[in-house]
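Structure record follows, encoded as structure tokens.
Only a portion of the chains appears, each positioned as in the full assembly.
We call the chains A, B and C, going by the order they appear; numbering starts again at 1 in every chain.
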Amino acid sequence: MTETVEAPRLAPWRERMHEVIFEADTPAGKAFDVVLLILIAGSIVAVMLESVPEIAADANWVLALHIAEWTFTGLFAIEYALRMNCVRRPLRYARSFYGIIDLLAILPAFVSLLIPGSQSFAVVRAVRLLRAFRVFKLAHFLTEASSLRRAMVASWPKIAVFLMTVLVLIVIVGSAMYVIEGPESGFTSIPTSVYWAVVTITTVGYGDIAPQTALGKAVASMMMIMGYALIVVPTGVLSAEMAKSSPAKPVSTQACPDCGAEGHDADAKFCRACGGKL
Amino acid sequence: MTETVEAPRLAPWRERMHEVIFEADTPAGKAFDVVLLILIAGSIVAVMLESVPEIAADANWVLALHIAEWTFTGLFAIEYALRMNCVRRPLRYARSFYGIIDLLAILPAFVSLLIPGSQSFAVVRAVRLLRAFRVFKLAHFLTEASSLRRAMVASWPKIAVFLMTVLVLIVIVGSAMYVIEGPESGFTSIPTSVYWAVVTITTVGYGDIAPQTALGKAVASMMMIMGYALIVVPTGVLSAEMAKSSPAKPVSTQACPDCGAEGHDADAKFCRACGGKL
Amino acid sequence: MTETVEAPRLAPWRERMHEVIFEADTPAGKAFDVVLLILIAGSIVAVMLESVPEIAADANWVLALHIAEWTFTGLFAIEYALRMNCVRRPLRYARSFYGIIDLLAILPAFVSLLIPGSQSFAVVRAVRLLRAFRVFKLAHFLTEASSLRRAMVASWPKIAVFLMTVLVLIVIVGSAMYVIEGPESGFTSIPTSVYWAVVTITTVGYGDIAPQTALGKAVASMMMIMGYALIVVPTGVLSAEMAKSSPAKPVSTQACPDCGAEGHDADAKFCRACGGKL
């Protein structure tokens, strides 16, 4: 809305801050990302511990976790402010995938003041761990990911055909088992039977619902062998696709100074998301 | 029986109707298919809900679902009549795979008037969802499916050898476990033990039947490792087959105006199923 | 022991019988094999039914199955005698894999006269179903099987390394879980814990034994992810091997008239097992 056609150049100190916060090419940038990842992992562990009944019953633990939670929230809030400050077009960043995730990392602590119990949603911070790809091997990882993504895009139609067929099979067999087994064996409704069919065809097999009649066991056996054999289809498809795929184009680790988008080609001069100069 | 050697040409308005109903190349044809898919999905959800005890006990829900069921049946009946009307050889369509499925989509509501409880069979409508392949990506999907089908046909003998071996293994180990474990551990008969062997070798593992003796556990362990390792065989076979398979021949999205058969080659002039002109 | 260096030529009618019984190239040979397969499948079903308590309690069923069992045994005994009669070197056939299996198919009925309950072992007849490969697609199937066998032989060292590593992992983690969880959680001894580790790493997951402590659950989680990820190793190995393997050498459907060995090359003149003329 307030974006101009030509984004303003940033002051040199904000350019440097951008390099530290958004990139991982320099030692300072790498150190920033590593510290951030540790903070994210720590905040997730804190949220997890908070949910354990033994710990929630212990006043000392509760206090410690409360302090930790607000410390993490404070640090993430500062980080968010810095990120907003050192991109040329803050609104573009704010509306990008990582911009929204970064905001969601701060909100739960504040929301939990209003709605008790909502702090569990803080685990959405786990999504931020995906930033780790930038720290560890950088360009290498990004290239791999995009070569993987390309093979998956190429084999997507075949895998969609496979998933569609599996879904139709699940609905048909699930309904058939409802008719065959009936409520006495735990198949209390068609949705429940379909849930059972999913549990069975994916070979998870909880055992909370299991066929009791001879016919039900025979149908279930056929379904299991089908589920066991079917998985080879997408595997074969993706294997062939990966084998075909040419060596991936090198990808730069630079993040766009305008909107923070990543994954630009090594020789790209402009952001492919917003057209800003890199 | 009443089919003539040369199918009569359809009147122009029926040709147009054929284009809308059987194909998805035109905006109208695509819109028709999308609406149809939504109706199919809706009718499946209605049948599923009907089977949930809480909903079956609520008079309002029962009435609403009853109305929905007859509405869907009515719409599908109209669709079936239109389809019969705009193919040149209705009998050929009626006896084709989709013709039978389209008829089965209408019958359960009527049958349930005579035999209460049989409305569960209405989920056979799920098979009609496979029509989705035509809507979403069309030619692309059809090509993929047929390239997939070709690789599966080519690797079928190898996979048959694999399945045959697995079945013999299941019968032998299932029987051995009946002798080893006996009825006390839940292995009450050889068919039950064979069912257990299927549950185990496919790695589903419900746990409703599990070996109790040391020898039984040892045999079961060996069987699990075998089942875990065996799945690599068909996977490797299909992967190799897919990698070998040349780029698929393009496939047209046209359905035969005579019998409704699909999947014709892009340059085909006549239906490969009935020989009618496309 | 009584074998001569040069096997005697068979009389013409025994040559023809050999063609019918051991091969499936002629209509008579194919018919013989199909009838035999139906008999084998029938005899397995009879043995299975005999073990079902409801059927064992019904005098009519017991009588019918008793008659069926002795009929099948009689037919298989006649078949065995014919086979012995129409090979040039009966002892070689008697000591071959299928010769032993064919004998084992007859014995259980007689043994069960002496030792009641031993008729369950008659399911060993299931192994004879592997003869089906000869009937269904013949040369085609045999070639596939041997091309599969060649790829498996080629990738065997890699898969042995994989299985060895998995076994060591199972023993180490199984023992660790015995120390961590102890008898209260069902980990009553190291062998039991190792059995649990096999159930877990193969993703069967019965649930009869499951970790209860936090540390146990953490170790089990790591093991599950490892088991889930490890299966890709042999799959990748075999896929690569299959892709590399050249088109298989054609294989003849002829069985050696001396010893009954199968799988000879199409241009083979002598049996690769006993050196007899084909």
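By definition in this document, a residue touches a chain if its C-beta (ideal position, glycine included) is under 8 Å from a C-beta of that chain, and two chains touch if they have at least 3 such contacts.
Computed from a predicted model, the values in this text were never measured in an experiment.
**Student:** Fill in the total copies of the single sequence across the complete complex, 3 being in place.
**Tutor:** When the whole complex is considered, it contains 4 copies.
Throughout what follows, only the chains that are shown with their structure count from here on.
**Student:** Angle of the rotation mapping chain A onto its copy chain C, from a C-alpha fit, rounded to a multiple of 5 degrees, please.
**Tutor:** The superposition gives an angle of 180 degrees.
**Student:** Given that chain A and chain B are copies of one sequence and touch, is their interface built from the same residue numbers on both sides (over half shared) or different ones?
**Tutor:** different
**Student:** Between chain A and chain B, what's the gap in Å when you average each chain's C-alpha atoms?
**Tutor:** For chain A versus chain B, the centre distance works out to 32 Å.
**Student:** Report the inter-chain centroid distance for chain A and chain C in whole angstrom, where each centroid is the mean of the CA atoms.
**Tutor:** 45
**Student:** Got the chain C residues that touch at least 2 other chains?
**Tutor:** Touching at least two other chains: 203-207, 235, 239, 243.
**Student:** Once bound in the complex, which stretches of chain A touch chain C?
**Tutor:** 203-207, 235-236, 239, 243
**Student:** Using the touch rule from the top, collect the residues of chain C that touch chain B in their complex.
**Tutor:** Where chain C meets chain B, its residues are 44, 47-53, 120-121, 123-124, 126-127, 129-130, 132-133, 136-137, 140-141, 144-145, 147-148, 151-152, 159, 163, 166, 191-192, 194-195, 198-199, 201-208, 231, 234-235, 237-239, 241-243, 245.
**Student:** Which stretch or stretches of chain B touch chain C in the complex?
**Tutor:** So the residues of chain B touching chain C come out as 157-158, 160-162, 164-165, 167-168, 171-172, 175, 178-179, 183, 188-191, 194, 200, 203-207, 210, 214, 217-218, 220-221, 224-225, 227-229, 231-233, 235-237, 239-240, 243-244.
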